[in-house]
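Questions regarding the structure given below will be posed in turn.
Every protein chain but one is kept in place in this view of the complex.
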Amino acid sequence: MNTSTAESLPLGTTAHYATMHKWLQRALLVCLTVLVLEASFTLPGLLIWFGWPTLSLVQVCDELMKVRYSDDNAQCLVPQPLFIASEGQAYKKSAQDDWGIQPRPRYKRIGYRDLVRFRDERLAREAAAAQHRGQLVPASADTTPAEPASPTH
Amino acid sequence: MSTLAQKPPGSFGGYDAHQDHSAQAQKRADKWMIPGTLLMGTGILGIIGFPLFLWGLRLQVNAAKAGLSVRPVIVTLIGYLVIIDSTLNSAGWMMDLVANHTLINRLITAGWGAVFDGGYFWHYNEIWVGGTGAPGEKAWQISLIMVVFCGRMAAGIGLLQMKRWGQQWLIVFCWMGLIVWIGYNLNMTFYGDVRYANITFPVWGWWIYDIFYITPFLAIPYLHTVNREIFSD
Partner (left out) sequence: MSDKSVSQQDRRRKRALIVFQVLLYSYLLGLFLVQLHMSHERGW
């Protein structure tokens, strides 16, 4: 950039500081650009990382809760009713931590699209457990004939 | 602007007209940059606001090339950037503070926490006010919104108006950035287990994401070395 004449210098910049101001201006423009891009793409980027659109937004929220509290039953109430206790109060007992003066969390790390995987694994687990229960039902149905309908028949 | 004001007023026929044209050109540029900045401050709409801002900046640069006395480009950048930096910080933290049980906040803030900063994931929405439960974090959040970011935004507006108080107060609030960065990072380091254990991108992630918020440190050298005669009382 031409700094040899006073005319080419921006208002307020003396020749002595011209180079410094030029570099500051470039760095400011870089910061502005990156901040704007980050702010714009954080939410969509996170959602894609987590598992949207395979999972709905509420499902992503649910899966995050299940990871945070290491509890398959944890879920997001949408909408959260006003004036009730913070959502974490209901699940805090199941959270995995090494407690101490500097606590350390023990939840699972969330890699690319892991929430989809966690959900599939949990559904498979639940299906297996249901099937296991289903196999037990006919055996017990014999002893309780008053049962109106058995799901296996 | 005021370097021209040192000429005796009225002595030169074109002077008043030149001042008028300059003010109008500046206003025309700001008309694009202000909505652009408001949109960029919201975060997600920034991608719409950015072209508006750049268009305004282009108008301003062209006006300067045409010989009109408009704001220096670097003053425009500093002014709007400190406003954007403060708005983005405040918006995120206000959501965590007062809208912490909304779906959008549980996705963006707690989700961001799970990836970049465990302080926003670990036992999130568990203390009675909701939001982050990381040691010290709520206190930083409230004090920085109320003191630093509010003040920095006001000073940024003053700077854009080329007011002396704007320059002076922006110096003060940019130096506060030093306390913010040193104190906040030390807190994170001391409670590093909460902040970084078992998140997606420990340490690296936070630094790459957040380092671009160092804008006050880029403003300080300029504000101390600019010829302050260009700011008016």
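Order of writing sets the chain letters: A and B. Residues in each chain are counted from 1.
The rule is simple: a residue touches a chain if its C-beta (ideal position, glycine included) is under 8 Å from a C-beta of that chain, and two chains touch if they have at least 3 such contacts.
From a predicted model like this one, the values you see are computed outputs, not experimental measurements.
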**Request:** Just name the one of B:L59, B:V148 or B:I220 that touches the chain not displayed here.
**Result:** B:I220
**Item:** Among B:N62, B:N185 or B:S232, the residue in touch with the chain that has been omitted
**Value:** B:N185
**Prompt:** Which parts of chain B are in contact with the chain that was left out?
**Reply:** 178, 181-182, 185-186, 188-189, 192-193, 196-199, 202-204, 207, 211, 214, 217, 220-221, 224-225
**Request:** State which residues belonging to chain A touch the missing partner chain.
**Result:** 5-6, 9, 14-17, 20, 104
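Convention: only the chains that are shown with their structure count from here on.
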**Prompt:** In whole angstrom, how far does the Cα centroid of chain A sit from the Cα centroid of chain B?
**Reply:** 27
**Prompt:** Along chain A, where are the residues that touch chain B in the complex?
**Reply:** 10-14, 17, 20-21, 24-25, 27-43, 46-47, 49-50, 57-58, 60-61, 64, 67-68, 76, 78-80, 85-89, 92, 95, 98, 102-111
**Fill in**
Listed in rising order, the residues of chain B that touch chain A in the complex are 1, 3, 40, 42-47, 49-50, 69, 71-75, 77-78, 80-81, 84-85, 88, 100-104, 106-108, 110-112, 114-115, 118, 121-130, 133, 190-194, 197-200, 209, 212-215, 218-219, 221-222, 225-230
